[in-house]
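Notes to accompany the following structure.
Only one protein chain is missing from this complex, and each of the others stays in its spot.
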Amino acid sequence: MADRRFFDNAGPFDLSALAEIAEAELSPGADGARRLSDVAPLDTAGPDDVSFLDNRRYLGQFGASKAGACIVSPELADRAPAGMVLLLTPRPYRGYAKVAQAFYPQPRPRPGVHPSAVVDASAVIGEGSEIGPGVVVGPAAQIGRACRLEANSVIGEAVTVGDGTVVGPNASLAYCEVGRACQIHAGVRIGTRGFGFSMEPEGFVDVPQLGRVIVGDGVEIGANTTIDRGAGPDTVIGAGAKIDNLVQIGHNVRIGRGCVLVAQSGIAGSTVLEDFVAVAAQAGVSGHLAIGSGARIGAQSGVMRDVPSGMNVLGSPARPAREFFRLCALWDRELKARGKTKDE
Amino acid sequence: MADRRFFDNAGPFDLSALAEIAEAELSPGADGARRLSDVAPLDTAGPDDVSFLDNRRYLGQFGASKAGACIVSPELADRAPAGMVLLLTPRPYRGYAKVAQAFYPQPRPRPGVHPSAVVDASAVIGEGSEIGPGVVVGPAAQIGRACRLEANSVIGEAVTVGDGTVVGPNASLAYCEVGRACQIHAGVRIGTRGFGFSMEPEGFVDVPQLGRVIVGDGVEIGANTTIDRGAGPDTVIGAGAKIDNLVQIGHNVRIGRGCVLVAQSGIAGSTVLEDFVAVAAQAGVSGHLAIGSGARIGAQSGVMRDVPSGMNVLGSPARPAREFFRLCALWDRELKARGKTKDE
Partner (left out) sequence: MADRRFFDNAGPFDLSALAEIAEAELSPGADGARRLSDVAPLDTAGPDDVSFLDNRRYLGQFGASKAGACIVSPELADRAPAGMVLLLTPRPYRGYAKVAQAFYPQPRPRPGVHPSAVVDASAVIGEGSEIGPGVVVGPAAQIGRACRLEANSVIGEAVTVGDGTVVGPNASLAYCEVGRACQIHAGVRIGTRGFGFSMEPEGFVDVPQLGRVIVGDGVEIGANTTIDRGAGPDTVIGAGAKIDNLVQIGHNVRIGRGCVLVAQSGIAGSTVLEDFVAVAAQAGVSGHLAIGSGARIGAQSGVMRDVPSGMNVLGSPARPAREFFRLCALWDRELKARGKTKDE
């Protein structure tokens, strides 16, 4: 059960409502009027909780679970323990997401500007927005409606933030336009100077970074992630992109719609990711490259060349994933062979 | 000598006291009543300073050092320069740590709430705690006794912080319980939303992250490190764990007691590290894995499978360290062979 000190539960819901929310079908004989009060993981759920199974790793927990109901795909239904109601759907994780959102809707902004916040007289704050303690909003900034700017965040001069966007504590935004319904988490840095300078015998000469960062609607940006502003062109984050913690995005980078960048990955300057590219944890993509739509960059990969649409790459330097696995297998065989002949 | 502008020296101490603090034995003939005034590295120490030798790399500096006294293991005693008093112990680094702590005890909190701090009326601040300028403490938060919350840090709603814990400047804590005597450094983010969403053809559906972060006693968390809250289960950091700067810890991760995570390493969601696991710099561990107690993950390794207790692994993908070194040697030989035959 979610800790009530931190999370407000909007339940209970009856099974019929939950099935509708999850776009699932109730297992035969289930009482649609039965009320469930919470969501919970398989191993801690009780008879009043709804849980879910999405990963076969947890089939054992499923079989032993005491959850009153479980969202699961039809082909795993026969692995359920006796007495468990099933909400059957081919997309159980999505179903769970919807059900959990019903139980735990996002906290709404508490409209108003905290007296300790410093909002420039020329800034505009939209209706229903919450400006937390210690927040600083610079001149000519425009904050949309129903936004939440959390404690000690800093919104720079002329920055615009779209309706319904949340900016986490201690985050700072500069030289940027942020879309609607974005989640900018704690400590994010948007709009810092791109790493642009000319290396000369007499020392480095800074190149003014004259672009912005444009963040589309519905983007999530993880804690302490950094996104530099463009050098001349803008740095662009496409609508719906999901960016994890501690990610680095260089100047002039263009991230397509719906891209996923996992923690500690980095994209060097002027590289373009088309839509729905996935970059796994700790991977790096060199500058000035083009990564085709739907490409997948494996964890810790180092991409030094363009990647065609739909291709999976892995390794440092990155190669097609199948090739990388063949290479690993080759190494294994060589090691084994040498072990046998004791030639080392 | 430590810069007196930054560090308050509680010395001098006499050699007998220092030997007791270090749990060391004075070298024969040393005058236990002689007073030393400071600690210093071998190369800059003078006759009133106590230094230490723990790494054979610095044997040259040891032989040339002008330190009045040095904490060193007995087997290196004969490498000491003439006239240097020795504090002999098989654990010289520990001995130095204790002596340095005696000279430079942790600064104590200066009790009180700075007038610029914003502490919610329902929050509880323990006796003797120092709440710095610009700090924000949310509703129902509970801060223990003798804590220090440094400037512009943010403590979220209902967060609890144990006695004696220090929270660095600009850090932010949310959805968490933090133990006693922890050191949470500048810019740390605890409790941000885990990276959980369902990928659907129509777009991503966020999965509410309903767990907390539970941080045990005596944990140290380095600057700008990020620890996401659990998705349903909690994210757990075991007592005494040492976490360096810019580390990423995903949702539902369980870190055992006394684990060490070096800078820029990352642990993906739902992975379990048993006690005393060491993860070196820039290493990554995939999600849903089990890393046995005492295992060692080498720098830049990429762990894609469970690791048994006590095993050392290295490489990306990670393999047993010995195997990795054999593989490197194999590559070296191949390169050399090809060089000779000029077949490239």
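Residue numbering begins at 1 within each chain, and the chains themselves are lettered A and B in the order written.
As a convention for this text, a contact is a pair of C-beta atoms (placed from the backbone, for glycine too) under 8 Å apart; a residue touches a chain by one contact, two chains touch by 3 or more.
Remember, it's a predicted structure, so these values are computed and weren't measured experimentally.
J.: Which of B:A40, B:V72 or B:I190 sits in contact with the chain that's absent?
T.: Touching the chain that is not displayed is residue B:A40.
J.: Tell me which residue among B:R35, B:R91, B:R145 or B:H288 touches the hidden chain in the full complex.
T.: Result: among the candidates, B:R91 touches the missing chain.
J.: Touching the hidden chain in the complete assembly: which of A:G95, A:G144, A:G284 or A:G298 does that?
T.: Touches the omitted chain: A:G284.
J.: Decide which residue listed in A:V207, A:M311 or A:L335 touches the omitted chain of the complex.
T.: Considering the complete complex, A:V207 is the one touching the chain left out.
J.: Return the single residue from B:N152, B:T165 or B:T271 that touches the missing chain.
T.: Result: among the candidates, B:N152 touches the missing chain.
J.: Under the stated touch rule, tell me which residues of subunit B contact the chain that is not displayed.
T.: 2-3, 5-7, 39-41, 44, 55, 57, 91, 93-94, 96-98, 100-101, 103-104, 114, 116, 132-134, 150-152, 168-170, 183, 185-187, 218, 220, 222-224, 240, 242, 244-246, 258, 260, 262-264, 281-282, 299-300, 316, 328, 331, 334-335, 338, 344
J.: Using the touch rule from the top, list residues of subunit A that touch the missing partner.
T.: Counting only subunit A, the missing chain is touched by 116, 118, 134, 136, 138, 140, 152, 154, 156-158, 170-172, 174-175, 187, 189, 192-193, 195, 197-200, 203-208, 210-212, 224, 226, 228, 232-233, 246, 248, 250, 264, 266, 268, 282, 284, 286, 288, 300, 302, 316-317, 323, 326-327, 329-330.
In the analysis below, only the chains that are shown with their structure count from here on.
J.: Per the centroid of Cα atoms for each chain, what is the distance between subunit A and subunit B, given in Å?
T.: Chain centroid spacing, subunit A to subunit B, equals 27 Å.
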